[in-house]
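For this view, one protein chain was removed and the others were kept in their places.
Labels A and B are assigned to the chains in the order they are written; within every chain, residues are numbered from 1.
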Amino acid sequence: MSLSVTFIINRVPKTVELDDPRVTLLDLLRERLDLTGTKKGCDRGQCGACTILVDGRRVNACLALAVSHDGAEILTIEGLSNGGALHPVQAAFIAHDALQCGFCTPGQIMSAVGLIEEGHAGDDPERVREGMSGNLCRCAAYRGITEAVVEATRAMAGTTTQEAA
Amino acid sequence: MNRFDYVRPRTVAEAVAAGAEPGSAFLAAGTNLLDLMKIGVARPARLVDLNHLPGLAAIEHAPDGGVRIGAQVRNADLAYDPDFARRFPAVAEALLSGASAQLRNAATVGGNLLQRTRCAYFQDTASSCNKREPGSGCDARDGENRLHAVLGWSEACIATHPSDFCVPLAAFGAVVEIEGPAGRREVPLQDFHLLPGKTPERETVLAPGELIVALRLPAEAAAFAAHSRYAKLRERTSYAFAVVSAAAGLRMQGGRIAAARLALGGVAAKPWRTEAAEAALLGAEPGADAFRRAAELALAEARPSGENEFKIELARRIAVRALTLAAAGTPDRLPALPASPFAPIPGGLHG
């Protein structure tokens, strides 16, 4: 059985012939499309390392069947810095040393981008901490992560406010 | 994960027909089902994908204050729907206290009702589990059972239902709309989940092929909106299942309780609504004494199923806490840590 599935991955349309319906979005990206920035930490939705944006929402790619997401728009860490300039969240992660080993970092960053887009946490550190709690970091860079997300939120809000004005 | 056939129905009728075939499982988000497939607990021959069905993802607010929620509505979308959160704040709080933001963005309302237990022996296919393999025995009974059931359990099964969402749904009288081979029917959420008895493998009233298409919360549930909370005890501040939890709603009249709703989570194989406790609160002045009496009634039938006697007292206390918070009034905005003991406590604790 071959299933033809179409995605828009990092702004580029892509048709994938799937020989197996068991392939998750995570394994599709990592093992078949050479997009290995998205990491597998638990494969069970328990760590957040595989967080990507699907149709603009952060989800665990390990618990999403690729075939079921036919037509979805997918953004991964590789597609975040559009045109080479770092996304404000990426820049803030470096500035606040919000990473150590770096393995959970792509998931943390995609989760932060999703969180900011959702708009429920604002720049309240406690809401940011809660909103980022689906991303485990065994190096425990939580302080830097929270600071980075708060700073990026403010930076990005500044941009939009300007546009609105 | 075993191999399976993948079916993508275009209509509910097609889905129901495909779902009625032996070995079929409905795939909503898959946040629970795929996980269970990965660990070998679920091995369906066929996945019937509900994600491309039209018409199951709407939140319809009725003019009378009730709401109808399509089964494919995502947890986060429901929790953050402003009208919904205003009318049913305890439900929104419960939703936001569950899992992680990523999982809430994916997980569906219908799927949440059908979450399987977190019992480690259910999840471990090398263990005996009557729920997973009827008649094989229950390794939890004499095993690591600190967090197992204290209400409604049987010798065959001491597992608990893991959902937060279902707890306020039970409290507030939600109704489940089901489509099946025999047509449409409705079941009160309170009757939807089954206690284990001798058949713990039967977890809900759903028959093969039956599909949850929507949930309804009645208008009367919205009458509790001003005094409605969910409280959840966890072993870390977030991203953890409940040790025990409680949803409480009060309707106040002249300083007294005119109507009360109370349900417990993490204590049984189903969300545990306790009408005796609700009745005891009628006409009472809200306060520690009345709430403690209600909590005692709520847990009157409780007994430990293992090394978990402490959960009985904890369940009483979480019930008191939820009632206390509800009495203090629903906050304008949900706290930063929904349902957490570390969210602000209006008026503070006494003693």
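Heads up, the rule we're going with is that contacts are C-beta pairs under 8 Å (C-beta built on N, C-alpha and C of every residue); 3 or more make two chains touch, one makes a residue touch a chain.
FYI, contacts and distances are computed from a predicted model.
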item: Which of "Xanthine dehydrogenase YagR molybdenum-binding subunit", "ABC transporter permease", "Aspartyl/glutamyl-tRNA(Asn/Gln) amidotransferase subunit C" or "Metalloregulator ArsR/SmtB family transcription factor" matches, in UniProt, the chain that is not displayed; value: "Xanthine dehydrogenase YagR molybdenum-binding subunit"
item: Hidden partner chain, touching residue among B:6, B:26, B:241 or B:272; value: B:241
item: Option from A:5, A:109 or A:150 whose C-beta touches the chain left out; value: A:109
item: Among A:25, A:74 or A:132, the residue in touch with the chain that has been omitted; value: A:132
item: Touch list for chain B against the chain that is not drawn; value: 1-3, 39-40, 118, 120-121, 124, 126-127, 139, 142-144, 233-241, 243, 310, 313-314, 317-318, 320-321, 337, 340-342, 344-345, 348-351
item: On chain A, residues whose C-beta touches the chain left out of the figure; value: 19-20, 22-23, 27, 30-31, 34-44, 46-47, 49, 76-78, 80-81, 86, 90-91, 93-95, 97, 99-106, 109, 125-126, 128-130, 132-146
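As a working rule, only the chains that are shown with their structure count from here on.
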item: Centre-of-Cα separation between chain B and chain A, whole angstrom; value: 28
item: Residue numbers on chain B that touch chain A, as the complex places them; value: 1, 3-6, 27, 29-31, 34-35, 38-39, 47, 49, 51-52, 76, 80, 99-103, 105-106, 237-239, 336-338
item: Of chain A, residues touching chain B in the complex; value: 1, 3, 20-22, 24, 43-45, 48, 51, 57-60, 63-65, 67-70, 111, 114-115, 118, 120, 124, 126-127, 129-131, 133-135
